[in-house]
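Heads up, one of the protein chains got dropped from this complex, but the rest are sitting where they should.
Up next is chain A:
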Amino acid sequence: MNAPNKSGWKPAMQVSEDGLHNGPSTTTGNRALMLEEPLIFEIGHSQTTGVDLPEIDDGAPTRLAGLERSEPIGLVGLTEPETVRHYTRLSRQNYGIDLGFFPLGSCTMKHNPRLNEKMARLPGFADIHPLAPQQSVQGALQVIHELGDWLCKLTGMPSVAMSPKAGAHGELCGILAIRAAHTARGDARKVVLVPESAHGTNPATAAFAGYEVEDIPATAEGRVDVAKLKERLGPDVAGVMITNPNTCGLFEKDFREIADAVHDAGGYVYCDGANFNAIVGRVRPGDLGVDAMHINLHKTFSTPHGGGGPGSGPVVFSEALAPYAPLPFVKKSDAGEYHLVEEEDGDECGPTFGRMTAFHGQMGMFTRALTYMLSHGADGLKQVAEDAVLNANYVLRGLEDILHAPFADSGPCMHEALFGDKDFGGGLSTLDLAKALIDEGFHPMTVYFPLVVHGAMLVEPTETESKASLDQFITAFRSVTERALAGDESMKQAPYYAPRRRLDETAAARKPKLAWSEPE
């Protein structure tokens, strides 16, 4: 396939008839810097270790209730050099923000400042026990309090719960507070309204909390249909969960009107704060009538995503919901001392709905997020939102003439730009386009979300990309889009240049192999 294809695109590297790389095969299976790496279980040994510890004294008395392990665990060890090499080789098969542009919509993959890492590792934060006597951890409690104060001021909300461990845990915290508030009034409302464009966690959370979930339709312009929502409100509706800016990348202009209507009907307003990066330092959700909102510290406040967590999801509350916040929380005394309120029956505690996690939350994320906030300050955070929105609009306007952009006429987008797969030729799909972008050296955007747009592609550039980086992305995106519109079938087998070709996900699910086992 060396001739230019229908779209006129020609791969720079030769690709053979069967879609495989040409070039000599290597004895090792490696390709220069791309090194294949076996599993630890295939290279380690049960008697190898990378930690020097005293040998076991078999004659030493034990007090283990006769339950001493008699069978091998089945683990293997590697020495330190082997371990470091194993993981270094694995790391090179990963894409990360440090490597390149990562426009994953709704995920806010921004640069993770290294000062944050350094601060989190100070022994005064990293090496303290959650149940240490409180007189010995005043600085840590102060950090939690300070961060909470920043979050309240940035959102214009009076109160914050710091313990939720991630965004979805924060959602749960907010919904449980709503349910507790209704229950306290003896008001057994059954329904939570969620827009169709919501993250999957919203309906899952509401259902978990025992609510029936009903969809709110969207208007043609990509916003909540206010008339339909108002129609549905009533004495059975506990509240709404609305993401703002929404997952179509738009600001919900009528949010205040929605909130007032929900309040008038006796419900509460949960705002999914996943997209707070678009408005941080510029708009305070408290001014829009929000009762509860979680904040993903790993999105807006740049704590690292770590390949899938840990996250952190503090929740800010209105006066109405604040008393129901979970334990434990930090209080500052008039004398300037900090202490943890841990006891449900204590006089410092309101009608809390209880405890969500063993300890006080993601301290390691708190130190990083506070470091980040102090670095930016109120002025810098406002600039963060503005640059994030500017970058997204730049991408939207750079692609709208070539890609289906369903909401391009609905006003400026916020921090992400949404496209659909209309008019792709040759049976090509959004997935094919995403995989072709991998070959161009980019992490793909979010695909097939939100569900309201066919073949959705959600691009969130964030504020930490330069104009040059966006220009290169737009050029590449335009080129793969042209190929898709022309029905370039070679895209169906992309990526060609990644550490792996397309992986068979169907086979993985049909016959799950979820742990290594010794070859028979």
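Simple rule for what comes next: contacts are C-beta pairs under 8 Å (C-beta built on N, C-alpha and C of every residue); 3 or more make two chains touch, one makes a residue touch a chain; residues count from 1.
Everything below uses one rule, namely that contacts and distances are computed from a predicted model.
The listed choices are "Electron transfer flavoprotein subunit alpha/FixB family protein", "Molybdenum transport system permease", "Probable glycine dehydrogenase (decarboxylating) subunit 1" or "Nitrile hydratase subunit beta"; the UniProt protein name belonging to the chain that is not shown reads "Probable glycine dehydrogenase (decarboxylating) subunit 1". Screening A:153, A:190 or A:422 for touch with the missing chain picks out A:153.
Shown as candidates are A:321, A:434 or A:486; the residue that touches the absent chain is A:434.
Contact with the chain that does not appear here is found for just one residue of A:269, A:389 or A:433, A:389.
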